[in-house]
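To start, the structure under review is shown below, and the notes come after it.
Only one protein chain is missing from this complex, and each of the others stays in its spot.
Lettered A, B, C and D in written order, each chain numbered from 1.
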Amino acid sequence: MKTSTRGLLILAVVLAVLPLLLPNSYYFDVAIRIALNAVVVVGLNLLMGYTGQISLGHAGFFGLGAYASAVLTANYNWPPFAALAAGAAATGLLAFVLARPVLKLKGHTLAMATLGLGIIISIAINNEGQWTGGPDGIAVGALSAFGIEVAGEKQWYAVAAVLLLAVTWLALNLIDSPVGRALQAIHGSEVASRVAGIDTTRYKVRVFVLSAVVASIAGSISAHYVGFITPNMAGFFHSIELVTMVVVGGMASVFGSILGAALLTLLPQLLSAFEGWEVVVFGAILMATMIFLPRGLVPSVGLMFSARKRG
Amino acid sequence: MLTIQNLSKSFGGVHAVQDVSFTVKEGSIHAVIGPNGAGKTTLFNLVTGVYTPTSGQVVLRGENVAGMSPDLLARRGMSRTFQNLQVCMNMSAIENVMVGAHLRLNQNLFASMLRLPSVRKADAACRDEAARLMEFAGVGKYVDAHASQMPYGALKRLEIARALAAQPKVLLLDEPAAGLNHTETGEIEALIRKVAQSGVTVVLVEHDMKLVMNLSDHILVLDYGKKLAEGTAAEVRANPAVVAAYLGAAA
Amino acid sequence: MNNQSEPLLEIRGLTSHYGRIQALHGIDIDVRRGQLVALVGANGAGKTTLLRAISGVQPVSGGTIRLAGADITRASADQRVRAGICQVPEGRQVFGPMSIEDNLKLGAFTRPKGETAEQMERMYALFPVLKEKRLLPAGTLSGGQQQMLAMARALMGKPSVLLLDEPSMGLAPLLIAEIFRTVASLRDQGITIFLVEQNAHAALAIADVGYVIETGAITLSGPGPELLDNEQVQSAYLGM
Amino acid sequence: MFAQFLQFLFSGVTVGSAYALAALGFTIIYNTSGVINFAQGEFIMLGGMLAALMAGAGIPLPLAIIGAILITAMVGLVMEKTVIEPAQNAQVVTLIIITIGASLVVRGLVQIWLGKGTHALAPFSGDTPITLLGATLLPQSLWVLGVTLATVGALGWFFGRTLLGKAMLATSHNKLAAQLVGIPTGRILLLSFGLAALLGAVGGILVAPITYTSYDAGIMLGLKGFVAAVLGGLGGGAGAIAGGLILGVAESMTAGYISSAYKDAVPFVLILLILFFKPAGLFGKKSTERV
Partner (left out) sequence: QNIKIGSVLSVSGPAAFLGDPELKTLQMAVEKVNADGGVLGRKLELVHYDDGSDAGKANGFTKRLIESDKVDVLIGGTTTGATMAMAPLVDKASMPFISLAGAVVIIDPVKKWVFKTPHTDRMAAEKVFEDMKKRGITKVALLSETSGFGASGRKETQAVAAKYGITLVADETYGPKDTDVTAQLTRIKGTAGVQALFVFGLGQGPAVVTKNYGQLGMTAIPLYQSHGVASDEYIKLSGKAAEGVRLPTPALLIANVLPAGDPQKNIVTNYDKTYKDRYKVDPSTFGGYALDALNLAIDAMKRAGSTDREKVRNALEQTKGFVGTTGVFNMSAGDHMGLDLSAFRMVEVKNGDWQLLK
């Protein structure tokens, strides 16, 4: 069996068994947040890890999705899934329009441009209080379709788990396809990929839009789940958090992304006992992880494993 | 097949290529030689769309393609290797070769994400073919290797395999034998000949005169960005200007 | 030539790994003072790895390297340069965005400031094209020009041992002859040279001693011209 | 009308100089290692906080300043030694995440040891505003501007003229080659962190009388400094100054003429536009990679 198929199976089993082990709905809550974060991070990794284009503004897209759902359902009474789709479409369109000029940039200028994008989005959300509720945030109704409402942590867990599984499957397929190789080739050498007939701009735009749409959808669902959103979720720090999840988990590793999201979502929960020292301990763990597993959790551990097997 | 007319390129004050014209016949092996810094690589970069010419035309099968981007040229059957290696170090060796076949595979994002059977089948076939090409280029033992683990000489051949995977009509090779010893150069020579025999037009830059003289149907000599001489191997070798500027008395 | 003098560079049982792949399997090499030693081998045999290990930029997993009797196996790369080991690396490795002049100045990083200008003039005399382009970024040079720059930069460090990793790669025939002449004359000036070359013929022809490396191990050694006549060498590396 | 414009300009230049100083720190570390040091803002914060607290504890201002600079530089050195050096051979993104971790640790420790309060540092030359053509300017602004220019001059000389400066640049362009010509790349990196921390501290101290300081003061200045540095092309002093001033003046002009609500957003729009036309930043060199 291919490693990716095996990984997907393991993920499915873990997701299926987990509910039996979680003692109360607080633990479900953490699991749901992990799954929803992981969805965004898997999408972002396609852009960052595989295609080599950094984005420090992805929380902006996440926020756009969340606010589209919030505003359209609360103020205009749209059905949740219509709002979600509209948010995803609008985010995709915005990403599409901006991708061309933005992705012409490289390295740190690209980082800065995407950072700027994210900041502009979060400022707009912050300032347009008459729709968005401003800095204090806005309440979001339940997620429902055809009269069925997702209610309770167990149902939400099912939704998040299925979504994560689906996104993981799609991402794994993509990577191991001509399109996925084109993306990785762009990372490796842009000239070489263009000479091989790859329209690099077009592919960069596609993966940028794709990851933005994934973030938007995850944003919408998170908004419904939490029930209340603030501009923070579109802000700079959330973007950094997402990037950190990608790198800690491992660039160009889908399962790494899931683990990265899990670790960085869990840590603050585990560290809450440290009273005032949480930030320090969190920072120290972050550094230690990167020093001892420089390629991120999954790739580094993978290397160690194969080393042991052969050596 | 390929006609270059009055092609020029300057970088600021440096005239890297000046008013160069020549024609490459279909199915032939055409060599470009000249001293270091003569403009050979720049010429390749112009022809393959990596650089935009300052002036002049590149006519590929009747169509002026000057200024066209490399991916559009690839669609028209052009492929190349690089003097400064451009191997994707983030991928495995065989995936590098498969990238070369990109244009012949399904490029639909959704088909790829859904792993449609057609995509999967074509991909598997492509992988087999890539392995064959690696064998053909003499790097068969690296089929399971990651590109970053391969030595320099093997990477050069990997690039050739990648270029061949595109099934090009015109193949430009920039110093394919650099970093190879005589025996290995001999293998490369045989490989290029085989490729040309299969109907591919080959343009080649190389400093190994033995290889150039053995292979080339036609040789173009550049010096300071300008055409210095042109002709068959024998003609070029006999040209005193070429001997003085490039070959030296020994050759 | 100076076969009887003590070994300046003495390598014993050197091993090195890339992760779990072993690239060098116990290399023994002696380079005597003032000698020109050539190392030939196929792609991937481990030549570059060996040179990197000697320069201290490649981790060594076993064995020792001695320079003039002193153990430098654990010395840092810059200490080795100060001790007189300079390298012209594979793939040239010039400082792309910096001017040619700055590249040369940096080549003399470990040298007293006073001698830089003079040495630089010597390099410009050796490679006039570098003088012509001295204010341009090194990255814009053609492949061969970069190779010359890499050579000049290493010489700026006034090495007592010069490591050359395929110095003729990508050079025009005229220049190859020139490079080999330069290498030979450097040896005559008393610089000890360890030369890795694919152009085995030219290398062995001027070498005092030759070594053949195959998959990380030395399989043959002897005086340069003698190796040229070796059948095995001829078929594997000389294309005969 | 003109007085108003001038006032906006002064305000922009003051803030912009602070951004420029912050940008210089980024530039130094970027130029030796290719790493964007997300802890740069914490150096700025440390300088301001330490100086303010020491001065508040009765230590004479000049001594407090020197003390704050030295301690911050030490922090920079320790940080390099303990967390950057062990990861030296890792990819750049890994190092960037490490600097994020380091910034959290520094900020967290300061918050624990020095508290969450906001502190002020007395201006160096009083706080009587200088009036010029109807607009006013604090003397401290002149300090910021002056020291920024002097620093840029000094750095320009260091990187452009001295061999050590060039060796630092060379280390980032090609670490392998730098090692092969005998540059002690480890120590160079150490030096660059020390220097960047020192500069950050100087910036933090200079702006503290204008902006006040607290344990989280470094976040915003660090972010703006990063933007200014990239806008300037991360090349050197001139770029950092240009980047900082453009950002600062764009902000104050936006606040003055367009909308204070979008004062942080409009400059980003402007910067994006600039980057679309100059992808390497204002003073950035086009990449010279060849194939």
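Definition applied: a residue touches a chain if its C-beta (ideal position, glycine included) is under 8 Å from a C-beta of that chain, and two chains touch if they have at least 3 such contacts.
Every value quoted in this text rests on a predicted model; they were computed, and no experiment measured them.
Participant: Could you run through the displayed chains and say which ones the absent chain touches?
Facilitator: Result for the missing chain's touching partners among shown chains: A, D.
Participant: Which residue from D:V147, D:M220, D:A238 or D:V269 sits in contact with the chain not drawn here?
Facilitator: Considering all chains, including the one not shown, the answer is D:M220.
Participant: Quick one: say which of A:Y27, A:F81, A:F96 or A:W131 touches the chain that got left out.
Facilitator: Answer from the full complex: A:Y27 touches the omitted chain.
Participant: For review purposes, identify every residue of subunit D that touches the missing chain, sorted by number.
Facilitator: Contacting residues on subunit D, toward the hidden partner: 4, 7-8, 10-12, 14-15, 18, 111, 115-118, 120, 127, 129, 136, 138, 207, 210-212, 214, 216-217, 219-221, 251-253, 255-256, 260-261, 263-264.
Participant: Which subunit A residues touch the hidden chain?
Facilitator: Here the touching residues of subunit A are 24-27, 29-30, 33, 126-127, 129, 134-137, 139, 226-230, 232-233, 268-269, 272, 275-276, 278-279.
Going forward, only the chains that are shown with their structure count from here on.
Participant: Farthest from subunit A in C-alpha centre terms, which chain would that be?
Facilitator: When every chain centre is compared against subunit A, the largest gap points to C.
Participant: How big is the gap, in whole Å, between where the Cα atoms of subunit B centre and where those of subunit D centre?
Facilitator: For subunit B versus subunit D, the centre distance works out to 47 Å.
Participant: Using the average of all C-alpha atoms in each chain as its centre, how far is it in Å between subunit A and subunit B?
Facilitator: Averaging C-alpha atoms per chain gives centres 41 Å apart.
Participant: What parts of subunit A, by residue number, touch at least two of the other chains?
Facilitator: 191
Participant: Mind pulling the residue numbers of subunit B that touch at least two other chains?
Facilitator: Expected reply: 41, 50, 82-84, 86.
Participant: Under the stated contact criterion, what part of subunit A meets subunit B in this complex?
Facilitator: By the definition above, subunit A touches subunit B via 52, 170-171, 173-174, 176-182, 184-185, 187-189, 191-200, 206, 210, 252.
Participant: Residues of subunit A touching subunit D in their complex?
Facilitator: Those in contact with subunit D are residues 54, 101-102, 104-106, 108-109, 111-113, 115-117, 119-120, 123-124, 127, 191, 236, 240, 243-244, 247-248, 251, 276-280, 282-287, 290-291, 294-296.
Participant: Would you mind writing out the residues of subunit B in touch with subunit C in their complex?
Facilitator: Per the touch definition, subunit B meets subunit C at residues 11, 14, 34-38, 40-41, 83-84, 149-154, 175, 178-186, 207, 209, 245-248, 250-251.
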